[in-house]
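Please see the structure below; I have some questions.
All protein chains but one are shown in place.
Letters A, B and C name the chains as they come in the text, with residue numbers starting at 1 for each one.
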Amino acid sequence: MSRVKAAVVGLGYWGPNLLRNLHLSTDFELVAACDLDAKRLARASGHYPALRTYTSFDALLAETKPELVAIATPVASHHALAMTALRAGCHVLCEKPLAATSKEASEIVELAGRLDRKVFVDHTFTYTGAVRCIREHYEQGKLGELFYVDSVRINLGLFQPDVSVIWDLAPHDLSILQHVVQQKLVAVQANGTHHNPRQLVDVAYVTLRYESGLTAHLHLSWLSPVKVRRMIFSGTKSSLIYDDLEGAEKIKVYDHGVSFDVSDLETRAQVLVNYRRGDMRAPALDNREALGTEFSEIAASLRGRPATVAMAEDGLQVVRVLEAAEQSIQTGGPWINL
Amino acid sequence: MSRVKAAVVGLGYWGPNLLRNLHLSTDFELVAACDLDAKRLARASGHYPALRTYTSFDALLAETKPELVAIATPVASHHALAMTALRAGCHVLCEKPLAATSKEASEIVELAGRLDRKVFVDHTFTYTGAVRCIREHYEQGKLGELFYVDSVRINLGLFQPDVSVIWDLAPHDLSILQHVVQQKLVAVQANGTHHNPRQLVDVAYVTLRYESGLTAHLHLSWLSPVKVRRMIFSGTKSSLIYDDLEGAEKIKVYDHGVSFDVSDLETRAQVLVNYRRGDMRAPALDNREALGTEFSEIAASLRGRPATVAMAEDGLQVVRVLEAAEQSIQTGGPWINL
Amino acid sequence: MSRVKAAVVGLGYWGPNLLRNLHLSTDFELVAACDLDAKRLARASGHYPALRTYTSFDALLAETKPELVAIATPVASHHALAMTALRAGCHVLCEKPLAATSKEASEIVELAGRLDRKVFVDHTFTYTGAVRCIREHYEQGKLGELFYVDSVRINLGLFQPDVSVIWDLAPHDLSILQHVVQQKLVAVQANGTHHNPRQLVDVAYVTLRYESGLTAHLHLSWLSPVKVRRMIFSGTKSSLIYDDLEGAEKIKVYDHGVSFDVSDLETRAQVLVNYRRGDMRAPALDNREALGTEFSEIAASLRGRPATVAMAEDGLQVVRVLEAAEQSIQTGGPWINL
Partner (left out) sequence: MSRVKAAVVGLGYWGPNLLRNLHLSTDFELVAACDLDAKRLARASGHYPALRTYTSFDALLAETKPELVAIATPVASHHALAMTALRAGCHVLCEKPLAATSKEASEIVELAGRLDRKVFVDHTFTYTGAVRCIREHYEQGKLGELFYVDSVRINLGLFQPDVSVIWDLAPHDLSILQHVVQQKLVAVQANGTHHNPRQLVDVAYVTLRYESGLTAHLHLSWLSPVKVRRMIFSGTKSSLIYDDLEGAEKIKVYDHGVSFDVSDLETRAQVLVNYRRGDMRAPALDNREALGTEFSEIAASLRGRPATVAMAEDGLQVVRVLEAAEQSIQTGGPWINL
């Protein structure tokens, strides 16, 4: 099967990783890159001599006709670049969050649908061995029903100049939850405070309610003295802790359970709580770089093979939750229905 | 100075600790104990041959005339026992929570005031070396202003037969916060869910707002596969983490800070965020048993010397917050003003 | 079956645990205790009113005729007490180390054999859920062949007045290794240094060589700033780490392995090393108090049922290794054959 011709727009922090993985992939042919900064382009050429570089995105599209455009620019420009690429007939891979507003994100989804192009959103975590392992455990019923999910994603800084801690950190949690839980989110509630002159929220607590009644809770902060990246998936059959800062043992599955014997359901007078405390297991994880897996799946999707990829609709959903969380904070903490 | 004659009511889980510490203390004379269960009384007599034991609280009061009555019975009986003891002219030390409702707690406060008797509430954690160290750091300005406080108090079980996870676990956090922060709480918001046939909340998130705008957040759960007891006090000058499950290093002080340089306060266009990352320090803590310290302070208070003790008003305040948190959960999560 | 009548000699640090467990056991009848200190005896009587107390061991033996005598006195007196008890027709449970010299220990073994009495040695760790779990893994072949064993048993203090760190700490390692490895020890080598005025070795490294060539290594120290209790059992099929200071996860089994493909055994020119990195598992452990298990097994042994107990021969073997290690240190570190 022919290789997918790919171009990258935006060579700041993340773009070079896209270049490197596209270059290494046997599914893609890395043809072009675009950035406003000539020095970045020169550096990229040094690494990939065959790469054609552009400061004009239009010129890139016209001259190299890529099949896939990967967008790694600041979020404010996602919408314009994605719309342009789609209109030029390209498929798109867009950094998260997909767009600066749900309106913009919706327009991307709509245009992609109308033009029959695919828009992937770069929810990188969902391609890691760890998150795939969580999904597998949940799908195969090993966790049973979920009691609740709790995530702590905190550290000292780095304050972003233009977005709150919610837009900075929550997309990771939301995309992981979306990938694992696969349920409709119905409402969001959030409390947040700010302690900086820009008045951007820097500590936030977000509660999510799913269709089934399941809740998930996020603690997001730029003001914690220590870095924590920890999610608890508490289930009826077993529970799982995902600590992304652990080296070899990111996932720990606790074969602990709680069940209830009710002798008189009417009165609930007699309830016997049973605790089962079993083994803990830290499964060996696939350690491949997430971006490598991601590009394999994207290539599969573009070639009509089965793939597990995050699409524009997923990205739109994440943006909607971010907006709802911000809205809840602005209005004093009510539940916002989605 | 004469010893304080003391009696203990309720010899279940906690009562024997009260007996032991009163017996060891040179400030007290342990004279009597009361319980409905004769076997418990017999066991206590085995340990303390001079102890007079009673199944009738009234008889105990009439015959032994204690100066202090320590109440360690289930919460439902606190009010009746405390009121009786006060009317008999005794001072009272009451297990937490002080009473089953804020109305009951208020009555205890009111009667104690009227009869000029003291009612202490057994907020044991506030007498530990760890919590006293936190208070000291905060009072001496070492933490600077607090950005926020976050507490995680979770484990698997033990489900209580008659109270939610909030009444079970939050009194610890609330009494610690009260002791350290020493500010008026103005509002409470909570989300909670239950996954047991009794429909008692078993996972809860409680947000507290103080007069100054400071917020504190509690994660309380009986459905976590691992036990966590961890509080973060994030401050402008340094931050502190209190992990009660650590052996030797319960308190870690991070000499990390964040400050902001604002060049144009009107527009906030230019904000420079400064991070300072310094040493971490785990101070050596006083390892004496908290109850020993507590009884020393109570004796001091009864003898008119300066003491740092939790009084009925503090216990009432905790009960009010517990009620407000429950109310917030019952009514869908609004902020409840205190 | 009738209960075993038991007496305890020595009510210092460990004796009260023996009393309590004998009292709780349905296999034993706790009849008497002996100590030179009348206050200790009075305290014991308070807990166990039926207990007969003695300051004379001979009087105890003559009047209460116990079937089992448990000895928990300082090591210097083990030999005399054990010999007396055996001659009085009693079985004996003796604290570790069994005796102050291997000569004394041999005499105990010899006399017990001649009089057909049993002498158990209190290798408490070998009755814990953790150590039994290690033995099970090894016996069932789950670890494969052992590459080596490494133990670190270090802390700050407590300096013993009369014995070196080897006699203080190594009995734990040696009894655990004996229980798990079940192989003949053939040689011991040790290096040690002292940094205290009594010139007792306070830091020591002991290497043990077994019949099969297997080696085990101990790091023993009273001069470490942190407490560590950690044994590594490295095996061909999987490896196991036993960290006794962990709460819930004392044992971790790593399904990691190393194997070698040799294409030309003569030259060994081509060796392919294969690493297999699999799951880690922390098995749920039996949390019963070790002494409870120990007394059940001792009762079983006395009543002719199958039991896994440490006998005088095991205690003698431990003493021999302690002596050899000390000898190696005194003579500059040579291997001492056993």
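Everything below uses one rule, namely that contacts are C-beta pairs under 8 Å (C-beta built on N, C-alpha and C of every residue); 3 or more make two chains touch, one makes a residue touch a chain.
This structure is a prediction, so every number in the text was calculated from the model and none was measured.
Residue C:His256 is the one among C:His79, C:Arg153 or C:His256 that touches the chain not shown. For the chain missing from the display, the contacting residue among A:Pro49, A:Gly213 or A:Pro306 is A:Pro49, taking the whole complex into account. Interface residues of chain A with the unshown chain, by the touch rule above, are 46-47, 49, 226-227, 245, 247-248.
Summarising the interface, chain C meets the missing chain with residues 147-148, 150, 152, 156-159, 161, 189, 191, 193, 195-199, 203, 205, 207, 213, 215, 217, 219, 221-226, 232, 234, 238-241, 254, 256, 258, 260, 262, 265, 268, 271, 273, 275, 277, 332-335.
By the touch rule set out above, chain B reaches the unshown chain at residues 248-249, 255, 277-284.
As a convention for this text, only the chains that are shown with their structure count from here on.
Among the other chains, C has the CA centre that is most remote from the centre of chain A. Contact analysis places A-B first among chain pairs (by count of C-beta pairs in contact). Each chain gets a centre from the mean of its Cα atoms; for chain A and chain C, those two points are 53 Å apart. Taking each chain's centre as the average of its CA atoms, chain A and chain B sit 40 Å apart. The distance from the centre of chain B to the centre of chain C, with each centre set as the mean of the Cα atoms, comes to 42 Å. Within chain A, the positions touching two or more other chains are listed as 277.
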